[in-house]
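The complex appears here without one of its protein chains, the remainder shown in place.
== chain A ==
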Amino acid sequence: MKVMHRNILFTIIAILVVLILVNVLHEAPTYNLKLETLKQEYAIKPTPSVDHSKLEILQQNFETPQEVTAACISCHTETHKEVMASSHWNWERLSYVEGRGISASGKNTLLNNFCIGSNSNQQACAACHIGFGMNDDHFDYKNALNVDCMVCHDNSEEYKKGTSMAGYPDRTVNLQKVAQSVGTPQRNNCGSCHFFSGGGNNVKHGDLEVAQLSTTRDVDVHMAVNGMNMSCVDCHTAENHQIIGKLYSVSTNNTDRATCEQCHTNTPHFSHVLNRHGSKVSCQACHIPEYAKVNATKMAWHWSEAGKMKDGEPYHEEDSIGNHRYLSMKGSFKWEQNVKPDYVWFNGTADQYHLGDSITSVPVQINTLYGNYSDRNSKIIPVKIHVGDQIYDKEFKRLIQPKLYSENEGDSAFWKDFDWEKASIAGMHEVGLPFSGNYGFVETEMYWPVNHMVAPKEQALSCVECHSPDGRLAGLEGFYMPGRDRNKTLDTAGTWLIVLALLAVVGHGLTRIISTIAKDKYEKQVIDYRQEDLTD
């Protein structure tokens, strides 16, 4: 009976142990049905329903790009209205911003800390405007013929905008070939502007650059040619030419954003612990461990050093990887490659420094991303922080829009005349703001959310990257994070308590041993004494 009980008990314990071991050592299967479904969905590339090369109206030698636009409109009779309602055309968007009310934000009203601003420099900057002929601030936003359909829809890789040609195409472009090729925007359509913003490849974003035209999964798991080979518009979908996704250097509201969740849902992991992180941590925070993975990006730009000459001539210096370290026209730069992002709280709303705003704190925040831990809509996002200094009006305490570009010398443009005062007078005159004549350079900061260059899941951040005292989130405040934070008083008191307990039991034990030995001796003496007594 007893043996049987023993056997039963042993069996139960053995089963329990096995179950526990299975539970602990069991690895979740790696087959992710959600991901497989997505892969299947995006593997099928849509085929166009119209071959534009067969259309009669496109069988002509276009003299001007406007003629192409007219041909487009002859079939797509209302589409220009959609385009002309977009921020790609208007270069600004109306939105409500706390403390500012309803205001327009965009390239016409804002500054940045790269090439500073487009006003008075349209001739050059309009190379990234989807229109023709924006050479000053009198551009006609109502003229549909100036809509540039080709820059986004050219599928021949023939089209390119001319350098400093106010948005007109380069003179070498064969417009007929382009017009007959049009289709869904490809990576190089979007990339022709978004890869080169700031005047060169990967200058501004850090996570958008020419390498993504043809890259590997290590660099960008979505766009990789040996991966899903996705194009920009697969995620940045559009209805009526209103493309979702926004950049918070110019955008303010938490609307129409392109998100990871729109495809991956907000429970993409097998692990509930990881899914739960999603309420406070953006996908990008863990899945973009580094940006600027192929080519370097600009991390700092100091305009204050611009204008130096060598033998009376402007000059440039390059760093070890061939990027400009100094340009007389622009000042000094710092480039970095494989950059670990900074991390901030962000709730999807932002504000920018608007032309005419007073400088209240230094460094001047070119844009401010709102959010904090206790805000339910806030998540931790990775950002590139671009720092630098730029010209400001010391008396009126506001940033200056300088005139930088001109074709000719003697036109007040800094890039020709290297005279900050003249450039400031001309620039501020165009934006309609007074200039005191007293200028200096002030430090600025700009925040660029990092959303692209998502790494393969094997490269996603491990827990300790953040859950440790000196991890990536060491600087984020307002919340308690296991592994990073601890109650120091409790830890100190606890350590002492444990040490004291150890000392106490060791002391007690030693005393017991010593007293036993002493007692032994005493008892032996007693016994000896008795024995002596007996023998006597």
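Here is the rule we go by: a residue touches a chain if its C-beta (ideal position, glycine included) is under 8 Å from a C-beta of that chain, and two chains touch if they have at least 3 such contacts; residues count from 1.
Following the convention adopted for this analysis, contacts and distances are computed from a predicted model.
Not every chain of the complex appears here, and the one that does not is recorded in UniProt as "Cytochrome B561", selected from "Cytochrome B561", "ATP-grasp domain-containing protein", "Energy-coupling factor transporter ATP-binding protein EcfA2" or "Acyl-CoA/acyl-ACP dehydrogenase". Contact with the chain not shown here comes from a single listed residue; of A:T255, A:N338, A:N438 or A:S462, that residue is A:S462. Residue A:G278 is the one among A:G206, A:G278, A:G388 or A:P402 that touches the chain missing from this view. When you scan A:N7, A:T37, A:S214 or A:N266 for touch with the missing chain, the hit is A:N266. If you put the missing chain back, the residues of chain A touching it would be 5, 9, 13, 20, 23-24, 266-267, 273, 276, 278-280, 376, 462-464, 467-469, 479-480, 482-487, 490-491, 493-494, 497-498, 501-502, 504-505, 508-509, 511-512, 515-516, 519.
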